[in-house]
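Have a look at the structure below, then the notes.
Excluded from the complex is one protein chain; the other protein chains are retained at their positions.
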Amino acid sequence: MIAEIGHFALVLALVVALAQASLPLYGAARANAPLVAVARPAAQMQFVLVLAAFLALVHAFVTSDFSVYAAAINSHSTMPLVYKIAGVWGNHEGSMVLWVLILALFGAAVATFGANLPPTLQARVLAVQAMISFGFLAFILFTSDPFARVFPPPPDGQGLNPILQDPGLASHPPVLYLGYVGFSMAFSFAIAALIEGRVDASWARWVRPWTLAAWCTLTLGIAMGSWWAYYTLGWGGFWFWDPVENASFMPWLAGTALLHSAIVVEKRDALKSWTVLLAIVTFSLSLIGTFLVRSGVLTSVHAFANSPARGIFILALLVIAIGGSLILYAVRAPNLAPGGLFAPISREGALMLNNLILASAAATVLVGTLYPLFLERIGGPKISVGAPFFNLTFVPLISPLLVAVPIGPLLGWKRADLAAALQRLWAAGAAAFLAGLVALYLHSGGPILAVFGLALAAWLFVGAFAELAARTNLGRAALGETLRRARHLPRSTYGAALAHAGLGIALAGIVGTTAWRVERIATMHPGEKVALAGYEVSLDDVAPANGSNYEGQRADMTVTRDGRLVARLTPQKRTFALSGADTAVTAIHTTGIADIYAALGDSDGQGGWTVRLYDNPLAPWIWLGAVVMAAGGILSLSDRRLRVGAPARRRLPESAATASGD
Amino acid sequence: MMRTILAMIAVLWMALGLAHAVTPQEMLADPALEARARAIGQGLRCLVCQNQSIDDSNADLAHDLRVLVRQRLMAGDSDAQVVQYIVERYGQFVLLKPPVEPATYLLWLSPGIVFLIGLVGAVAYVRKRQRDLGEVPPLTIEEQRHLAKLLKSDGER
Partner (left out) sequence: MAKRLVYIAPLLVFAAIAVFFFAGLGRDPAIVPSALIDKPAPKFNLPALIDGKPGLSSADLKGKPVLVNVFASWCVPCKEEHPILMDLAKEGVVLYGIDYKDKPEDARQLLAAMGDPYERIGADRDGSTGIDWGVYGVPETYVVDSTGTIRYKQVGPLDREAVEGVIRPLLSRLAK
């Protein structure tokens, strides 16, 4: 019964989406206020309906109702409750419902909190959002219905893939989707702007909070996925350039570029048609990613089960959404009023460089991901493009940008003095030099690139605060004045500094873990000890440890340094009855600046166990850095000025600091 | 040349302890040979799990190939010969780093091409704006205020 309600709610949502997509657009074109006013309540109602459907699906999983198709395939009565809930989105059908839920959530949010938007723009934005929802609701109802009934209902479900039964899984997809799908709002704003024929500073200001919210959550979502891989897969890797990972990374790169180019539109009324294109491209990359994951066109460890019918449907959605928007762009964008002028060395120039590099990086990842498909289809050999390609191309491309990051905010608008900006970065330069020396000293046998990498990370971290120092006249005026200025600095300035600093932290983590990881693989018997990077690790015991749906072995290990106890690690190996699959539960002890990582392998049948031990320097900083980046974004999001409608004409305070305005 | 250097650096970078399904029984006694085996293994795709190197994969075939790599190394093959041995049997798909050959020139050149196109576009944009608006860019806000102050102080005299 509840499943039928859920199904019906989806159908109703489809109808509402149709109305929301058409009536307000027509109303906006004909200045028909009542039709325009349909948009807001429709968006809110759509959210309520999709939420109801989602909850109905959760209900089916939680109550182990195996007459519901999605539950029968993906759930099992012996699973712990948390995984029954997480199982809702651990499969194709359920995750699509989550997809449209987030689409509807953003629509309802703009409807409810977007009071500062002009009604016609808001109506158009919500209409475009509804078009996307309509497409995906249709996709669900026609090809991927989770509520289909299974007769006769099986006695039990097929269970969730054991590797997915993990707290990380429970949270990674919803957070990721908030970002991934959240960029739909920037897309909708872009289309609405093209329809209106106007892109200006206010548009950039209105689109910013939604783009920023999506960016923050996508940053966290990608970091969570990476962290989950790190502690789940048993070998300490955290990024594999897998097609599905790339599918989430490309929108992140484009979204970061979008955030920065929107600043230029807002402050200088320039780069308008490029920013609109970028907004379209960012979400298009999300859509392409959705296609890649669910169509079976590329192999991936992440991919959902697929069928040709689904692939064709999504491809059709892609062609309509992306093709349609790019046609609109080709027609309307040339008519957008061109904006201000600036010299190459200026804040605008730096932001253009930012966009140039990020866009090139996103394009490189896209080419690398799609090239095997392209080559095979034109009759060439079947090749594979793996991590080595991406590491060799992405890293050199992104490095100049990382060097430029602390410099950009110190440059003035229109025309800037590069030498003065560099002078302000003396502390960052010194920090980079010191960090390089430290790296060289501690890891003299390691790769030389890692030394540069750590220096770059220090440059980024210290350099992030250089703008704050400059704007508050730190060191050049009395402390009182510095503090006073600091209080008046807008939150988005702090947010940007924090985000850039977070980037430095994450870079340090990536360099440290990749370059200086120490590994020991050994067969150990209980009682034996092994040396690892200055620690001593002993295997005390291996005993059975079973759970509600698995049998396992647990190893008790002790880590000491110079005789003092550092940690107790208990890695496990689990075999799941249902699927026969093995998973490893790794044991990680973090010291804050490194991870000691242990994974239990197979028994050799004679009392010995394969044990894999790693010391991963700076590994925790990877995810710490991502969290700091997202925190910077959230800080920016809380900036009051983002809620003001048109940029308010306010008198510039006497104390406006550098030539940059803000 | 630069690419070779970068490639070597990348391989060295990755060779430092990233082998994750390798078992102690497989590992060679000679650390130099074992390091070579790891480096080669990092570059070979596991055809069963796909998207994992043979060093990372638990599959039987990955194990067999890891053993094979070490056997060939012990028999005296060079790194290139070992890789060639496997490519002869499984085709180029087994290489995680796509070979640089006419079919893949476009792939390897794409970052540079895209960047250049973007650079040309950016430069063209800036130049065109300069042409459209004439040579003198309008005053910045700072300059306007400064001018206003000057005019005001002028007027006060």
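Per-chain residue numbering starts at 1, and chain names A and B are given in the order in which the chains are listed.
To be clear about the criterion, a residue touches a chain if its C-beta (ideal position, glycine included) is under 8 Å from a C-beta of that chain, and two chains touch if they have at least 3 such contacts.
Note that the structure is a prediction, hence the values are computed from the model and not measured.
Colleague: Taking the entire complex into account, which one of A:370, A:428 or A:585 touches the absent chain?
Modeller: A:370
Colleague: Looking at A:258, A:322 or A:532, which residue reaches the missing chain?
Modeller: Looking across A:258, A:322 or A:532, the contact with the absent chain belongs to A:322.
Colleague: Identify the residue among B:33, B:68, B:103 or B:119 that touches the chain left out of the display.
Modeller: Candidates B:33, B:68, B:103 or B:119; residue touching the omitted chain: B:68.
Colleague: Where the complex has a chain not shown, which of A:119, A:153, A:168 or A:311 is the residue touching it?
Modeller: Touching the chain that is not displayed is residue A:311.
Colleague: By the contact criterion defined above, which parts of chain B meet the unshown chain? Give residue numbers in ascending order.
Modeller: 47-48, 50, 60-61, 64-65, 68, 87-94, 121
Colleague: With the missing chain put back, which residues of chain A would touch it? List them for me.
Modeller: Residue positions of chain A that touch the missing chain: 273, 277, 280-281, 284, 288, 291, 295-299, 308, 311-312, 315, 318-319, 322-323, 326-327, 329-330, 333-334, 370, 372-374, 377, 382.
Rule of thumb we're sticking to: only the chains that are shown with their structure count from here on.
Colleague: How many angstrom lie between the centres of chain A and chain B, each centre taken as the mean Cα position?
Modeller: 21
Colleague: Quick one: in the complex, what on chain A touches chain B?
Modeller: Chain A reaches chain B through residues 233-237, 240, 242-243, 270, 299-301, 338-344, 349, 352, 356-357, 359-361, 363-364, 367-368, 371, 375, 380-389, 391-393, 396-397, 412-415, 446-450, 514-519, 521-523, 582, 601-602, 604, 610, 612, 614, 652, 659, 661.
Colleague: In their complex, what parts of chain B are in touch with chain A?
Modeller: On the chain B side, the touching residues are 3, 6-7, 9-14, 16-25, 27, 43, 45, 49-53, 56, 58, 91-99, 103-104, 106-108, 110-111, 114-115, 118-119, 122, 126, 129-130, 132-133, 137-138, 140-142, 145.
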